[in-house]
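Here the complex is missing one protein chain, while the rest keep their positions.
== chain A ==
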Amino acid sequence: MTTPVLRLTDLVRTFPGGNKRRTVLKGVTCDFEEGRVYSVVGPSGSGKTTLLALAGGLDAPTSGTVSFRGRDVAEIGLGAYRNKHVATVFQQLNLLGYLTAVQNITAAMEITGVRGVSRRKRAHELLDLLGIDDTDRRRRPARLSGGQQQRVAIARALACDVDVLFADEPTGSLDQDTAAEIIEVFRRLAHEEGKCVVIVTHSPQVAAASDEVLHLKRGKLTRR
């Protein structure tokens, strides 16, 4: 059995809501392994995005632990965890508006401390892979379509050479063909480069392409 790269143990997350606190996650426990694509599905309000935020180090749990390669991420530090080990692709608000597509990628590589490669060269390679042409690479996000922006965001996540990639509704704003291309990119990342890919989605197409589908309902996670 493969050692889990990410382990969620009894995660609870509550939020203030009027007079009483609202519990969104009620003791979620799950392991994620390298080289696999996971989909997290569930109805709206089931806690999918909260789960992704906790696993991606964007938020801290009320109780329970998130461990990366056996170390509690609270110990690593959420900032350092996000910086070195994981990357998240959001449905919106992915890119820095004042930078071109290439600059968005090279800036992220600088922030995450990627060394030993030519950053521009690597950025161009990834944009080639994701089908962003030369003209679009020099454009700022406002002049790119939603699908192009999503692909640049994925390229940026790949450029940072992280172990776990999270994606929140990555195909939500894409047409079917582009969505299929993006899903294929995620699969290659997992199966060829050994990354762990966790996708929060409503899309049956994405779920079907995943190695494992996790169902989240009323704060509880179950495997299908």
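Rule of thumb we're sticking to: contacts are C-beta pairs under 8 Å (C-beta built on N, C-alpha and C of every residue); 3 or more make two chains touch, one makes a residue touch a chain; residues count from 1.
In this text, contacts and distances are computed from a predicted model.
Undergrad: One chain of this complex is not shown here; going by its UniProt record, which of these names is it: "ABC transporter permease", "Formate dehydrogenase subunit gamma", "Tryptophan synthase alpha chain" or "Response regulator"?
TA: "ABC transporter permease"
Undergrad: In the complete assembly, which of A:Glu110, A:Asp134, A:Asp175 or A:Glu193 touches the absent chain?
TA: A:Glu110
Undergrad: Tell me which of A:Arg7, A:Arg36 or A:Arg82 is the one touching the absent chain.
TA: A:Arg82
Undergrad: Could you please point out the chain A residues that touch the chain left off the display?
TA: These residues of chain A touch the chain that is not shown: 15, 44-50, 52-53, 56, 58-60, 79-84, 87-88, 90, 93-99, 103, 107-108, 110-112, 140, 160, 168.
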